[in-house]
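A single protein chain has been omitted; all remaining protein chains appear in their positions.
== chain A ==
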Amino acid sequence: MLTAALAALLVVCVLSIAIGENLIGPAAVLRGLFAPPGSIEHNIVWASRVPRTVVGLVVGLALALAGGVIQALTRNPLADPGILGVNAGAAFVVAIGIAVLGVDRPIGYVWFALVGAAVTTVAVYAIGGGRGRATPVRLTLAGVALGAVLAGITQGITLLNPRAFDEFRAWSAGTLAGRYLDTVWQVLPFVVLGALLVAVLPRNLNGMAMGEDTATALGINVGRTRAGAVLAVTLLAGAATALAGPIAFVGLMVPHLARWLVGADQRWILAVSAVGGPMLVLLADVIGRVIIRPDEMPVSIVAAFVGAPVLIALVRRKGASGL
C-alpha cells in the first residue's frame, strides 16, 4: 500500500515538474534534472519547476502530518491544523506586518507568519490549561475562541485599510507560486523537527485514543504526549503557512482518507498522510496551473475543489468511521 502510494507520489512529482507554462516531456524532465548548469533545460527545470515542487512536497507533508496529529489528539473530526489558532495567528501577524509595517513581499511574510503561529499556539495551550490540564475539548475551544478573536481583528484591520485588504487577500489564498528554495531552507528546520516529533508520538497517540485514563494505565505520560503533539502541530502547520499561506483543507481531509484506508492505527494513518498530503497539494497545484491559462488558480482553492468531492464520496461509503 505504502509502496504504491510512494510510486504515485513520484508520478505526481514528475508531472509537477513537467507541466507548466510550456510542457516538457518526462524524458526532458530527466535530462533537465541532470543537464549541465547553463543549458535551457537545466534552467527551466531547476529555476522554476523544482523549487515549486519542493515547496509543494514540504507544505503537503507538513499539513497532512499536523492534521493527523491534531485529529488524534482532539478526537474531533472537525479538527484541522488551524484549530490551535495557527492559521489565525499567522494571518494576524501578517496583517499587522502589511498594514502597520508596510511589508509587501511574500518572502517578508515568512517570519511574521511563523512568529504569529508560535505565539498563538502557546497562548491557546496556556488558556486550555497547560500541561496535564488541557483536555481535548478545552484545547479545541480555546483554539477556536482565540483564533476567532484574532481573525476578527485581522478582518477589522483589513476592512478599514484598502491597501492591506488587497495584499492580504492575495496572501490568504495560499499558493505555491513565487516561492524560492531559500524560503524553503528557512522553514525546513521547523518541518524536520516537527516530523521527528511526530515520528515518536504514534504509540502514545494510539493509547490516548482509548481515553486518557486507559492511556495513563498503559504507562503513557498524557501531559507530555499532549505537549509534544501541540508542539509538533505548531512547527509543521506554522512552517507550512509561512511558506505558502493558509491552505485549509489538506490537513483536514488527508488524515480522514488515511484512516478510512488503513484503519485506526496512528502509525499507519500518519505514514499514509505523509504521502497523501504532498500528493494532493502537488496535484492541485498542477491543475491550478493549467485550468485557467494563462492565469493561475491558487493551490488552496483547487485543493478544496479536488479534495471535497473525494471526501464526500468516501464518507458515503459504508465503512467510513468516526474518530
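Convention: contacts are C-beta pairs under 8 Å (C-beta built on N, C-alpha and C of every residue); 3 or more make two chains touch, one makes a residue touch a chain; residues count from 1.
Rule of thumb we're sticking to: contacts and distances are computed from a predicted model.
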item: Identity of the absent chain, which is to be given by its UniProt protein name, from "Spore cortex-lytic enzyme", "Cytochrome c-type biogenesis protein", "Iron chelate uptake ABC transporter family permease subunit" or "Short-chain dehydrogenase"; value: "Iron chelate uptake ABC transporter family permease subunit"
item: Chain A, residues in touch with the chain not shown (by the definition above); value: 76-78, 127-130, 133-135, 137-138, 140-142, 144-149, 151-153, 155-156, 158-160, 162, 165-166, 169-170, 172-173, 248-249, 252-253, 256, 297-298, 300-305, 307-309, 311-312, 315-316, 320, 322
